[in-house]
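Omission of a single protein chain aside, the complex is shown with its protein chains in their original locations.
What follows is chain A.
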């Protein structure tokens, strides 16, 4: 079994609140968290910025309760897409996107859901829990997503805040379970405050309410999160097998300034 992970902690501008969120997550027993940066294309044109390295944000990471290791902090980007043209960003080889550890997409229409499951290069597909689903899930795109290793994400913090959202969360989750049979599900919080975080075993029990079996529910907080993180790592490599590491450039000492063409000939 893998360590517990919470893959959705909204990254607000306030550093102190993020620090308290991290400490709460470490205290509850999460070994890894992902700071989520959400891009919504409905608002005016937004640019994808480089992810802030967690080492710069937090000089010292808290230790996970019950172990002697520090909590791992990853970066995640969520794109809220409501138009097919928004997906072009993912297809373009933008350098900034590659720097995020996990990429997620939040489709708003059925066509976009189909595109996200079948063709887009993402790790997570977010399922709407705050309102009634505008479309029904269909088996072909869901099965294709499961084959490609894409996980479906459900949030539980909206359910804590409001009772109508609780109904939508459960009904949307159950309709998803009927189609995907509990495979490749990730349950995460979208907690803005430490009070909205819940312990990993409690979240696994919440999965039981959604219709998952006990092992699937625990996998939703541990094994599937690990699979998602590894899926994101393969994007930085060739076929998931070959990795490249930047070698530090050596400063060359030049005794005589040779013209460029001659330099190449002598080096060859």
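Throughout what follows, a residue touches a chain if its C-beta (ideal position, glycine included) is under 8 Å from a C-beta of that chain, and two chains touch if they have at least 3 such contacts; residues count from 1.
To be clear about the criterion, contacts and distances are computed from a predicted model.
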Omitted chain, identified by the protein name its UniProt record gives, among "Ribonuclease P/MRP subunit p40", "CDAN1-interacting nuclease 1", "Small ribosomal subunit protein uS9m" or "Acyl-coenzyme A oxidase": "Ribonuclease P/MRP subunit p40"
Omitted-chain contact residue, chosen from A:20, A:53 or A:67: A:67
Residue ranges of chain A at the interface with the undisplayed chain: 1-4, 29, 31, 66-69, 170, 174, 177-178, 181, 204, 208-209, 211, 214-215, 217-219, 222-223
